[in-house]
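The structure follows.
In this view, the complex is presented without one of its protein chains, the others remaining in place.
So, chain A:
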Amino acid sequence: MTAFRSLSGAMFKGFFRDRLALFFTFLFPLMFLVIFGLLFRDAGADKQKIAIVGDSPIVAAMEQSGVFELERFNDEPAALQKVKDGDIPAALVIRGQELDLRFASSDQVQAATVVGIVNGFVDKANVVATGQPPAFNLKTEKVEDSSLKPIQFLTPGILSWGVSVSAVFGAALTLVSWRKKQVLRRIRLAPVGAGTVLSSRLLVSIGVALLQGVLFVALASTPLFGLQLSGQWWLAIPLLVMGTLAFFSVGMLVGAFSKSEEAASGAANLVVLPMAFLSGSFFPVEAAPKWVQTVSNLLPLRHMNDGMLDVLVRGKGIEALALPSAVLIGFTLVVGFIASRVFRWED
């Protein structure tokens, strides 16, 4: 027990004193999150833009609804110019009771959408004006749909990828450097089991993964990115642990075959990068060809991504962990077994 505690303590210290490891574990994936987050920030915000000239209770109603992004103009020609330039799809000119909607004809779908929505507001205002209760009542309520805002999609994906990177690299580089520097041989001469050494290194990787989770979610939740966590976010914790186990075993396998640190990081990159793309960590793979989907479904990272999405932002419960857990644990057992077979104490 004391051996386990002090070994993991030593490895935690070693890890946090290694600037390069810290960079690749925390800053590098966070950079991806920031870049993609900013790139796609507005892509999901499909509010209709409309130019407004004049004022009316209808405008207030439109503003309240949140459907439109209103841009006010003082004179009509300026607003129309914007429509002509293609910057704004339509302009609503108000002259007392007269509403004049001018739209660009180039994009008919968008024009129809705008006309339809504005029509709805006008009709509603008319009903109110008659003083009669409306004959039909339409109630609307929001539903969490599966087409998420980009940050909702990016955070679970990039977090899973970041965890896979640090677990694979951490395990592979430690193994290679300990073998090269004879630390493994030295440990072999001490009365501690291989299991103690392995589990203390694993504890470091799990701790790092949890820390990554906290940092990623904290950054993504800032107003700049606007991540909204679902109620079951804590289910991500077992998922982080199982993901770490799976990728740690990959790292052990890579480390067993690599002669040098350089070879190990090359091999780890070769495994992790294609896997990240195929698993949809950065871009959804739903639209990709069938064979990509098939390959994707064989990858542990894909299932970790899916599980993360489900529990972090889609609000699903513990049942969403069933498939990812099964895949990740199965993967850990198989790859871990192979890694233990090819493990070498020295070169």
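As a working rule, contacts are C-beta pairs under 8 Å (C-beta built on N, C-alpha and C of every residue); 3 or more make two chains touch, one makes a residue touch a chain; residues count from 1.
We take it that contacts and distances are computed from a predicted model.
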item	value
Undepicted complex member, UniProt protein name, chosen from "ABC transporter ATP-binding protein", "DNA ligase (ATP)", "Nitrogenase molybdenum-iron protein beta chain" or "Ferredoxin"	"ABC transporter ATP-binding protein"
Identified contact with the non-displayed chain, of A:Val192, A:Leu211 or A:Leu229	A:Val192
Touch with the omitted chain, as defined above, among A:Val183, A:Leu270 or A:Leu298	A:Val183
Where the unshown chain meets chain A, residue by residue	2-3, 5-7, 10-11, 13-14, 17-18, 177, 181-183, 185-192
